[in-house]
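Here the complex is missing a single protein chain, while all its other protein chains stay put.
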């Protein structure tokens, strides 16, 4: 699956996007655990529920199953307009 | 005093404006009586309270004293915008 | 700024002229009114918009003062046309300039409410073979 990062989340990961393929990541909660392990700085933001998640360009608030070709985005609250 | 007419009121009076100088017209109510006598067609509109009055470019709802140099406008409900 | 004019206007240019004066403007809400092709199931060809100009200026100034009492406005603009206007022509532009969105939205709506109700303009609609004054009552 393709993971995209935006704004200061991208500054932390140092990647705009990356492909993650692990048979251990079957849903969004498992992806979050994986991300925190890879980028420990994101842990406190994840815990404070500051981060937003989108799967295939739709906001996702709860845990959902992820498929291989899904595009998951992780970003801070938006500030457009 | 100067009297101005707009929209279909002007079509009835056939004047855009006229000067009326009568010592008998000391307030707006007396002017209305004078106007109805001069233009009987306006009577029914006056009675139905369809007409609007402005004195010196301000809407006037009640009877007020008129002075020689006042500008009085008589017109139907507006439809701008 | 208040303009009562026969000629058309370019809303981008008119808004820019005012925006360029103020670096603290973050929000501009504007309303443009047009002559519609159909009104009350009748096909309109054009309108003639009559105005009581001196009173319109005075009333527009008053309503802008009222808007400034109720909202934090940096600036405001009313352009109202009069005379013969064909279908699809612009009739009016109201634009409200503020730091934040809410003030510009609410004040623009407020000014339009007033304008529709009290601004001394009268529409004479021309159809194929007749014309008719529009009024709220009557």
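The first chain written gets the first letter, and so on, giving A, B and C; residue counts start at 1 in each chain.
Please note the rule applied: a residue touches a chain if its C-beta (ideal position, glycine included) is under 8 Å from a C-beta of that chain, and two chains touch if they have at least 3 such contacts.
Bear in mind that the values here come from a model prediction, so they are computed numbers and not experimental data.
Within the whole complex, touches from the chain that is not shown fall on A, C. Which of C:28, C:77 or C:119 touches the hidden chain is settled by the complete complex: it is C:28.
Screening C:6, C:36 or C:117 for touch with the missing chain picks out C:36.
Listed by residue number, the positions of chain A touching the unshown chain are 4, 6-8, 45, 48, 50, 54, 57-59, 71, 73, 75-81. In the full complex, the hidden chain is touched by chain C at residues 10-13, 15, 19-20, 23-38, 87-88, 99, 101, 104-105, 108-109, 112, 116.
Just so it is clear, only the chains that are shown with their structure count from here on.
Averaged C-alpha coordinates give centres for chain A and chain C that are 48 Å from one another.
Contact with two or more other chains is made by no residue of chain B.
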